[in-house]
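With one protein chain held back, the other chains of the complex are shown just where they sit.
Letters A, B and C mark the chains in the order given here, with residues in each chain numbered from 1 onward.
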C-alpha cells in the first residue's frame, strides 16, 4: 500500500492531464471541458503558443458553459496529484497517406515519449496513464518502463476505437444502434488488429447466426469497419473524434471505478507485451484480465 | 497547512455524502447519481431500511444510466476522505401547516445534528459541509461548533433557494429566463429573509427602473416569490426539487473550485452569526465575503 | 402516411408529458428537468395542488440548473404535439405489503387509464406512449385499445427494470460494472417475469460458463435480483429511481431514434398480447421485434 502526503484540498477533485495538444489531445481536452468531466485540467505541449492558445480558447468558452474547469498549462509539477494522464503525443503528418502505417510515427513519438515519461516520473505522479499515441502498444509499453508505474496502471486505448468502428459498421448494416452490438476487436491496434467475430453479438444472438439469416458478409463488414477509419484519415488527414472519445471514456471509467469490461491495450504476461484484449477497468487500472 | 495521509487511489474521486434521506436528501442523491456529479456517494440515515432501499433503487437505475456511482450506506468511516457532506436532516412533518415556521423542526433537528456532527468529527472528515437543514442558519452554526471545522468550511444553502424563487417570480412576470435575472435574497432563510431589490437587475438594468417603466409592483413580486414556496409546501407537504438543486449546485461549486458568488449562509464575524449574504464559494469554502 | 398541420415553431422541441405525479412520475419529471432531456414538459395529475406544487418546485430549481425546460400543468391540449407521453398512473398504497402483487392496483389504475386514455385520444396526440403503470402489460394494452394508436406506438417499460435489476445482482456478485452484463429478463413484469439466462453474457462469455468456473449459483442470483426490488419496496413503500430511469431512457431512445434493442413490453401478434420481449426501439416505436 503506497502512502502519499497531500495538502488539504488536494483530494477534492477529478484531475486529468492531457499531454500533446494536437488534433487528438485538443479534442479530448475539449470534450472534458464541455462535459465537465474534470475539475482540474493540466495541458502540456512543447509548442508553448499552441497550448496557451487552446487554454485561453477554453477559458473564453467558460462563461457560456455550465461546468467549471481550472486549467493549467505546461506545469509538470501539477502531475503529482493528477488522477489520469491522457497521452496524445504524436505527429500525424509523419503518417504516409499511402500505407496508413501507424509505425511511421514511431521514431518521432518514441523520442518524445522518453522525455515526457521521465518528466512524469520525476513529478511523483502515481495515477493511471491512458495512452493514445501510436503505435499504441509499443508506446504504452515505453511509458510503463520509463515511469516504472505498475503495469496495470499504464493502459493504451488500443482496439477500443477499432471495436467502436466495428460496431458502427455492423449497426449501420442492420439499421440499429451501435450500442446494441457487443463484442471486441483485438490484437495490435493498427494493421494487425482484427474483429473477434466469435465475441460479436447483435440482437441477442451471435453475429454469425444473424449473418447467415440475413445474408451478411462478415468480410465486407470487417472491410467497412477498417475503411471507415481510413476514409476519415484520408478525408481530413487525421482522425480525432472517435479516438478522443474512446480515451476520455477510458479515463472516466478509471476515475469512477466503474469496473467496465473494455478491449484496451494492457500488459499480457504470457506474451510479455502490451496488446489489446478485454479487461475490467477501474480505479486501480486493469482490475482483471480477459476472458475474451 | 493540514497534512493528511491517504492510501493510493483515495484522491481519485469526487466523493459526496448525503446525510438524511428524507425527501430532500434522497432528491439531492438522485440528482447526483443521474448527472454523474460524484464518483463515490455515501448515504446515511438512521432509518436503515429506507437508506438501503434508496441505495438499491439507485443501483437498479445504473444499467440504464450513462454514469457510474459507487454507493455506500451508513458507514461514517467513509467520511474521512469525503469532499462535501450535504446535510439534509430534518422532519418536515413537524412543520406546522399554518404558520410555515422553519423553527418548528429545531428541537428534533438540533438533537439529530448533535449526534451526527460528533460522528462527522470522529470520522476525521476535513472537507466542506453544505447544510440544508432548517432553521438553516442555526443548524449550520451548530455543525461548525461541534465539528470544529474552520468557519469557512461550513456553509448553509440559506437564501440561495429564496434567490432562485425571486428569480422565478420576476422572470415569469417579464416572460424571460430566470437566469437573466441577477440579484440576491438575503438575511435569515425562512420568514425573515428578504429580497435585496437594490441588488436585483434584469434586462441589464436595475429592477427598480424596469419596474417603473413596466408598472411592476415589487411588493407583488416579493409576495409571488414567497408564496411560490408556500404553495409548494402546501401542495405536497414538503419541498424538495428547488432546495436539493441549490445544495448540489453549491457542492459542485466547491468541488470544481468555481469561485462563484452566491447568496449562502456563511459566518459573519461582525454579527458573530451565520446569515445569508453573498460570498465567493470555492474549494476552500467561503473564499471571500460580500459585498452585497 | 399521416399528415398533420403544425403552427410555426411547434416542431422545434423535444416535448414530453408525464401523466401521474406520484413518486414515479415526479421522479421521471425531475430526471428530465435536471438533465435537460425535454424542452417542453407537460405535467398532468388529478391532484391539482400536488402537480402545481411539483411544477413550481421545478421552476424554483431552474436558476440553479444549466438547462431550461418549459413546464405546463394539467393541459391536455398540450398533448397534441407531444412526442412521448410517460404514463405513471397508479396508487402504490393499494399494493399489499405481503404479496407484492402488481395486480392489486388494477381496479384503481384501469379506471384512471380509461379516463386518461380517452383524453389523450381526444387531444389529437400522435406520438409514442411509454407506460410504467402496473400491471404494466395489461395497462399498456388498455392504452393502445382506447387511444387507437398503432400497436408499435404504445410501449410498456416492462422487464427493462427487471433486466437492470438482474444486471445489478450479477455485477455485484462479480465485482464489475452492471453495464458489462448483457441479457434480458422477459415475460410478464411482476411475479411471472424471469431471467432468460441463455441471453445473459458477462466478461464476454455466457453466464452459464462463468457460473460454473466461479461457482456462481444462478438461482441465488435470480433471487438477489428479485429480492432487491422487494427490499426497495419494503424499505420505503414504493420504488421510483430504477423504474423512472428506465422510462426516461426509453423515452430518450424513442426521441433520438437510437434503434436500441431493449426488453420492453410490446405487442406480440403470435400471442395477441403485450409482453416483455427484446425489440428495437426508435422514433417509430417498436421498429423490429426479437429475436430474444
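Everything below uses one rule, namely that a contact is a pair of C-beta atoms (placed from the backbone, for glycine too) under 8 Å apart; a residue touches a chain by one contact, two chains touch by 3 or more.
Because the structure is a prediction, the values reported are computed rather than measured.
The undisplayed chain touches these shown chains across the complete complex, A, B, C.
Taking the complete complex into account, B:201 is the one of B:50, B:80, B:151 or B:201 that touches the chain left out. Touch with the chain that is not drawn comes from one residue among C:13, C:191 or C:289, which is C:13. When the whole complex is considered, the residue among A:78, A:123, A:195 or A:239 that touches the unshown chain is A:239. Contact residues of subunit B toward the unshown chain are 66, 175-177, 179-180, 182-184, 199, 201, 203-205, 258-261, 278, 280, 287, 290-292.
Residue positions on subunit C in contact with the hidden chain: 1-14, 36, 39-40, 67-70, 81, 83-84, 126-127, 253-258, 260, 283-284, in rising order. Within the complete assembly, residues 27, 30-31, 33-35, 49-50, 52-54, 56-65, 68, 160-161, 163-165, 167-168, 172, 177-179, 181, 228-229, 231-236, 239-242, 244-246, 249 of subunit A touch the chain that is not shown.
Please note the rule applied: only the chains that are shown with their structure count from here on.
Interface residue usage between subunit B and subunit C, two copies of one sequence, is largely shared: over half of the residue numbers at the contact are used by both copies. Seen from the C-alpha centroid of subunit B, the farthest chain centroid is that of A. Averaged C-alpha coordinates give centres for subunit A and subunit B that are 37 Å from one another. Here the CA centre of subunit B is 31 Å from the CA centre of subunit C. Residue numbers of subunit C whose C-beta contacts span two or more other chains: 177, 179.
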